[in-house]
Structures are given as C-alpha cells and as structure tokens.
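For this depiction, one protein chain was excluded, whereas all remaining protein chains were kept in their positions.
When the chains are written out, they are named A and B in that same order, and each has its own residue count from 1.
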C-alpha cells in the first residue's frame, strides 16, 4: 500500500528536480517512474548517447530516498530514427501510413525497428541495470494504444505468413481448417495469404481471428524481447508493462505468461473510461463525476489475475484528464477514494499520473498532483490526506505491508479470444462480449460479492460460484471440469458456440458442453431493440437484449424459465445453469442470486452507488452515489478508516469485531 | 410452382452427396443450383482444370432426378488469378484498391479479367453445355453487390472515355451537352475526362449520370459476354442472373433487353431487407419477424416485368440470415408464407438458400434448409409442409403448371435512371425515389390492388390505372401517350424535371408534360422535417414531406387541393392527376383511391398487415400482422389452401364460386 508518481525530469528545469524529489517524499510517495518518453534526449542523434542528464535525475531521486521505475522509451521513437527507416511507420486498416508527430508511430512488426529498440534498451540497461534505486523496469508504454495495432504493413503481412506457416505447417491444412473452399479462397502457398483488410465484404472470420491472434503475439514478443535484455542486466528488478483499462487488443494472459512480467501494472482513468465505454446514458450521467463504481474494480480484479496476485496502478488520474469527449472535474473525495479502492482490491502501489501538469504540448489539459504553477492541485491535496491517513492507522499500515489479496469465493471467467470472435462476428449490432462480462460482474458487486476475474484456462478449483458470461471456444477439458466441479456455475449465451477454428461445432452449440447441458442451439435470434422477448424467473420479470438462442432441450435438462413464446430462457442441470440470452439487469441479478445462495454465499443488496470490498480482515466501503448512505458494517464493527455514514465520494473501512 | 435449392457439393464430403440429393427430392425439390463459387476447385492452378468432382456431383444430382442450374464462378476469382493480374482488383471511390479475401474482388472494367472469365465460362460450357440435366445457366452472382460497382480504376476511366466518345461523337458536342462552360470544366479531348470521384465539391451531375449509365452498361456487357458463349454450347438452356432486392446500381430493363436473360431470377431476403431500407422505425419494429408485407412483393412484381413474365426466386431465405445489423428468427410460418407469396405473384420456382448451413467461413450464421448437423431446420420443416400442400391440392398443382401470371389492371412505372438522377441530386436530404415509388406501391396494395411494375418505355395500353411516382426525364413520346391514354393517371413530383442530359427543361418542369398538364414549376421547396405544408383532399388532411413544388397554373388545369399557404397540392386535367409534393400515407391513399375508382377498380381497405394477390382464378391472402384477421374472401369462396381466419404468418387461397 504505497504511493508512486510519474515524473518527466527532462520536461523541467534541472533546478527544480531536487525540490520535486523532496516534495514527493514529503507527500508520502515512495516510487517514481521516469524516462519512458525520453529517447530523443537519451540519443539526440543516431548512436550519440546522452546519459548524464538522466544520471543526475536518477541520483537526485535516489538521494531523496525514492525507488525508481525506469521506462524504456520505445513508444516514442525520435524523428531522426523515423527518417532513417520510414518503413517503420505503422499502416492503418484503410491502407494509409501513419505519420510521426505524436507517439506510437511505429509498426510493431518492423524488424529493423525492433532491432533499434533492443539497442536503446540494452544501452539503458547497461547503464542503469545495476543501480540499487532502480527497482523496476517498464517496457514501452500502453502497448496497443491509439489503434496502431494491428498494423497492416508489408512487414506485418510477411510475419503473419510466417506465423501461419508455424501454426498450420502445410497450406493444405490451413485451407482445410479455414474452409477456404468457400468463395474460392484457397491458397497455393502461405505467401499468397493477404492481410484481411480492404475486402469488399466480410473476410473469412478465422482469417480475421488468426490475424488478431498473430498481432497479440506480436505485442507479446515485442515486450518479451525487451524483457530478455533487461533481465540480463537487472536480474533482480521487477519487469512491468503498463496495461490499459477495458483494453482487449491482445491477450493479456498470454502476454504475462512465462514470467514475461513480475507485476501487472495498469493505467486507471475511471471518469474518462466511464464516458467512452458502452454504458447506458443513464449510468454515464449518474457517475459522470465519480466514474462508474465497477469500472476500475473490474480492471483491478482482472489485472490481479494477470499479475498472478501482484498488481499496481501505474497511472492513476489525479483530476480531470484531456482525452474523453467531456472531462469533468471529479467529485471532491474521488482521488482519495480511488487510492483506497485500489488497495482494497489488492494493489501494492498506486502511482499518479503525473507529478506536475505540463503547460505545453499534447497533454497540457491533463491534470497532475501539482498545477503548472507548482502548487498542489485539488487532487494532490487528496493524495496527501490519504497518505497521512494510512501512516496514522496501524490497521491500514499493517494491511499495506501484507502480501497479495487472498482468493475470492467467486470467479468470473474473462476470455480475450471470445472478445475477438464476437467483435469479428457480432451478429447482433451492439453485442459486445466485454460489456456482457461487465454486466455479470457489476451484478455480483451489487450483491456485495468479491470476485476474481480469471482465465478460462485457470485452475478453478476452490471457488464456490463460477460465472462464465460467454466463452466462444471451450478449452480442451473445460466441459469435463465443469461437470466435475463442486461449485455452482452460471454460464451465459454463445458459450461453446465456436471451435478454435471459428466454426460451428459439429454437434451444434454448446458443443462439448452438451455432455453437461443436454441441449442444442437450433437458431439464433439477433434482437433489434424493439424485439423484447420476456421471461419470468424467481418472480422477476425481464427481457432478453441483443441475443437469444432457440434451444432444443433433451432429457435431463431442467427448464427454469421460458420466454413468452415458450423458448427456454434459463435451463439447468444440477450445479450448472445456462442463460440462453443476454438478460436485462433484473434477470441477471435473479439468476446470479439464486446461484450464489445455492453456493452458500451471503448476498447483500447494496444501495445504488455503494460498493464493498474485503482484503484480509478489513472490509472497505465506497460511496459512488449521489446521496449519503450507511456502509453495511456489522453493529460491532471497528472502523479503521472513516465512519459508517458515507457522503458522496467517501470511503470507510472496518474490522468485524 | 416448383421448389429449388442452392447447393455447394465442394463444401461437403462426397460421401454426403447422394443422400443430400435423395433428401432434396424427398422434400419436393426439383431444381438445384451449383458451382457459382467453385472456380478454385474447377481450376486449382492456371490452366489446370479439375472437372471430375463436378462431373460426379452433376451425375449424382441428375441421377436423383434433379434439374441443375449451373453458375459461372466469376464472382470469386481464385487467388492465383489475382496474383497474376493484380490490376484486376476494383478501386473504391476514395481511391483505395480493394483486396482479395472475400468475394467480388474484381474490376468489372478489367479487360484481362473479362478474358479470363470467358475462358473459364467456355471451358464449363464445353463440358456441361449439352448435359440434359443442366437446364439453366446463371452468370456470376449478384452483380454489383458489395459496392464494387462502380469501380474507379484506370481501366474504368479508359473504357468510360471510349463510351463517351461513342455517345457524343465529338468532344465539342459533349462540352455543349454537359455544360462544361460552367466552372471552366471544358475538355479538349475525350481522354482528358476523369472519373467523377474525389472532386472537392459536387461533380457535374451529367458527368455523374453518364458514369452511372456507363457502369450500368458495363455490368450488362459483362453478363452478356458470358451469355453469348453459353448460348453457343447450351442453346436450349435458360440464361439467368440472380438479381437482388431494392437494388438499382444498374438498369435492369436494359440488362434484360435483347434476350440477355430468359428468366429474371432474384434473391429474396425480406427480413434483412426490411431492416436496411428506408422504412420508418415503426414499420421496422412492426414487421421485424415477418418482413414488411410489400418488400418482397415489390421485387416479385418488378422482376416479373424484367423477365417479361418469367421470374424465379433464386435464393429465398429459409431462416435468420447473417448480414443485417440484427437478424431475428422469422415468425413461425413465414418461410411457408414466402413460398406462396412468390407463387401468387407469378414465380415459376422458389429456390432456397441454402441446402445446409455451412459451419465455417463467412456465412456460417446464415441458415439453410438443414442445420449444420444435417437435421432439417425450422425453416426446412416449413418448406416440406408447403411442398406437401401443393402436391395434395389439385387447384394449386394446376396453378403451378400454368403459364405466366396475367397482366394486372394497374401499372406502376419504375425507372432506374430516375433513381440515379435523384441520388445525384437529392436536393432534399432523405429524398429517395425508390422509397417514393415504394410508398405508392404499398398504398395500392393496402387497397387490395394488384399491380405490374413497368418500365417507362413499356407499352402501357390496356391498363386502367397508371401510377408514375416520379420520372425525371420523359422518354420521347411519353407526354403524347399520356394524353392519348384511356387510363387514369397519377403522376408524382419531379416528373419531367430534367432532360436526358440532366438539365432543367427550357420550358421548366414538367417539361413536355406541359402539353397535358398546363403548369410550370417556379421554385422547389426542399422540406426539413419540421416544415410540414398541410393540405386537405377528399376530406383527408395530410402533409408534404421532403419535397414540394411551387407551381404556376395555366388555363385548363383543375386545382383539386391547395396547401395552407395557397400553393396547389394536387392538380388535374381530365384523366391525369399530378401531385406537386411527396405526400404522407393518408394523402397518397386519398389520391390513389380517387383515381382507382374513376378507373372502375374495386378498392378494398385491408387491415394492417394483410395483403392479397390474385393469380388466375385463385386469390391468395397473407397475414404479416400481429393479430388474427379474416381474409376478404367472398362468402361463397372455395378455399383451396387454409381457411378464412389467418393468424400471424398464415396464408390462405380461394376460388370465387
């Protein structure tokens, strides 16, 4: 439970550095991230390194007692480098080449650029790898941001062909598994395969999916190449990358696998995120100054899994940002609240973006802990308060020093490939898998249940309730593990609807899950908003949205609810429930509540905007709502932070006596 | 009144073929279309033909007693061909070149590609032209689909220049008729003329119109070249092309002229079509599971004209499809209903797309008569029912064997060039000519009137009521034929508003029609939705939408209705009525009803969602509505199908005693 900050010494007069470092420490900050955009200062001309300024910055910060996270500068290649290899620029889906002048102007598939990256990374690592204050390294910055991935370059095409050759071995095998007989798409060799853009109508879905898999692997290997260099020079430092919220361009589980990272760190901007994701207008309005109560939590829980228990917030918003359509000032208290929220979900560190608002260039309207005139910003003052509170509380200090958050009793499976498959084939406009997963997640949270978000490949033993909001292609053995599980399961629509080759399973959906749930999907009802099949379950009436399956049941299946036209809505066998549709919130709640109770979990219906999260013996409560509410603490609770009644943007924490 | 199906033997194990053929026949299917996407199987490498698999498929189907429609495979050129001549790829209006990877990735103006097409077509025709089971040939597939026409390629530019030189003979003539003196657009030679895309502001409308005329001719000649080859080898087979619904990229009358086709066949997807055309949200919601009751009828009637009485549905949807924003499951009964609807409008054959849903590739979410697990789909079961009903009814069997549907008493003129002209120059956002024509058509149908849809160049003698929803440029002699006609005429706005060179007529609109209707259009009132000029006609009050003309009347014209600001709304002289505006539904009905009664036609106001259609002595009734209604059969009707009271999606048919 520590605090950090992002700092750009190269952007400020050197005369300010020592005072900045002193004030950081004074504020309670222990970690500082630097250097991730400073390539043009490290190497102003090809091969001419300038380390002395960075040496002095590192020394100044280290002397003040700060631990340093060094970023590799590969997200912003300098102009001289672009000019020496213009083919390194990324290419958009429409065939246009991106230009320099901002950041991320590189093709992740460019081998010449990758070599340049390893050169600058190795030079940095040689210089700072053994510095005792440099305790972690971050590669690049927000890989995949700004839609420069996928890149549709010639380099991408060549590497995609190689990737396909490795995956399929023979082109006949690819032709067969891709079904290229359809529309005469057959290939005579791997090098005949194009990228799947600019086709007059839909490209083959497996072509699109494999391209996304390939690009995910490209992101992963781009990072991994740097990590391999860094570990040679900094064997004891933590390896990091700062991921983003609600971001699914690459498979984060695969990215993190094989010790590619030591800690999952992510960039949390709850208010702007709330504005840009697919929430209802009502929710966007209600939470415009607080962020939706589950938006950051969702990624805290997701990145905790990705970091195998260890996660940080690398960039936490400290006030209004600059990149959403509207960027309101957070409600007073939110900057403090977000710090506790991260800790409650298990974060080791919350690091703010950024120390001081830059008055110039692209992010001048992005706030920091200090205003451009070097006085603490309103958000900075809230951070100071939180830091002081933690120091003054034995219980919080003890929690801050504890290890990873313990496992929850509920698991929610989130799968990146499912996201890709249903983006490629929404079939119903508005069907978005991550949004459906989020709907299930928020419903759990509204019932005061803590959840882990896990991979479909994770070991799920030990959980009492397992929620699968949808899982396009079942991993091998998944059906068997469902069958043998002692947990209660809630499985959503489209599960088992595809093979790994993006085909409909031979036995029809839900594929291998038919051994557990004896039914098959005859047809799929893609629902325009005016089509609202209605059903009632456990006394709750609601509708299907976006998607409904017409399922033919077989013996042994219980139909728990039917739609008004008699098609089954919820079916079950034993400990496994299946929702044949995307339901509205009321039905999702009824479905999950029944399963939770059967799993022996205590369900509390929280007032709107209130959320709780347990970590160890401490329970935190957060009020994102517009009105004051009481936290659901037991009568004998011992409050270690705040008090029972919470105004807007307030937080409290207690230990049950 | 026969049934067919689209089948892709190359996509299935050969072991299934015989069983498939047997089950087709068992279901009542007589025709099977194959091969139209199989180029890469017919010719896996340049010049290496593989016919044996197709020989076996043809034999298997023929042996089962099926009649075969062979499709030429030119809609999906194989990758080796594209790689050998990449300049054959089509170019988008924005200058980007389309890529392979789906279908229709060819430039229809590419002469090298056209040569390749004729080569493969001739090879096919040589092999199968005299096969007794091959009773028809279809060229390509859905020409113009996916907006690859127009193509903005260099080849298109060269051929467009040649086309212009043929049309205008001298460039001075072109300059004069195009009015290129405007904005200094004059050309010194035909080869200076560019394609009309990428201009900073509007291109010259006649430039745009001639480009559309040229492209229409390109589509026509692309087809015709293949037909000329095919007729040499298969002189007795029917020549076909499968057109699309609500599709106006080329002039279908000109396409079909000079025996270029023997039967007009088209692809009917009523639910998705209803979703994507310019209907009101209310109509889209009401008919989401049935399709709008006039959407397929409109094209049945249109293609009956284009085929000079002979038309088929080549692809009929048999369940949910995959290409609209939403793709709901049809209401139970609709698949059966659509079969009877097509027959009632005169179809010789209804052929389903497709025999079995493919579990892989682009159309895996498109249903067929069978599910991927080879059991009959819900739609397949309805087809089986309809087939059985027809067999069991003497009256329907007799009708099925009868010739083309007789002429209707009402004609509605639909003109492709008018569509192009008003797309090029909408002048009022939302003005769409085809939508206006459809509004007139649906109004006729709501009054239980059967209509023929005809070309402006057709012989219109014999009709009692002729509706011209708008006709930009009058054919020579049109005004005279109106004047001399014994029919009642209803003529809509913008008629006679342009010359064939896309100019305003010298005497102002309605141009030559001023001899019949003595008025001129002073100004045009392009109406934002909040501007709603009101008028009352025959006791019905309604408004103008999109478009209103300020007309100056002369002697001899009767003003039947005026707008609230005194401008004439409906004028007439003798048997000719003119609507000076696009009216709402109530006014259109009042206008048409008056004319129909004057024409001596019986008008019946049908309940919402109910439609009737006569063919010979049999009258069919179809219920697209949400509630049960009685068909308007006389008391002594003898029902040859179903009964008087129709639930949703039900159909009946009777003979008046």
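The working rule: a residue touches a chain if its C-beta (ideal position, glycine included) is under 8 Å from a C-beta of that chain, and two chains touch if they have at least 3 such contacts.
Nothing here was measured: the structure is a model prediction, and the numbers come from that model.
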Touch criterion as defined above, residue of B:63, B:111, B:169 or B:523 at the omitted chain: B:523
Candidates B:158, B:198 or B:656 - the one touching the absent chain: B:198
Options B:308, B:425, B:481 or B:553, residue touching the unrepresented chain: B:425
Residue among A:31, A:67 or A:104 that touches the chain left out of view: A:104
Residues of subunit A (touch criterion as defined above) contacting the omitted chain: 10-11, 37-41, 44-45, 73, 76-80, 83, 90, 96-105, 145-148, 275, 281, 284-285, 288-289, 319-320, 322, 325-329, 357-365, 367, 371-373, 377-378
Touching residues (missing chain, whole complex) on subunit B: 94-95, 178-188, 192, 194-207, 425, 427-429, 501-508, 520, 522-528, 530-531, 550
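Note that in this section only the chains that are shown with their structure count from here on.
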Where subunit A and subunit B are represented by their mean Cα positions, the distance between them in whole Å: 48
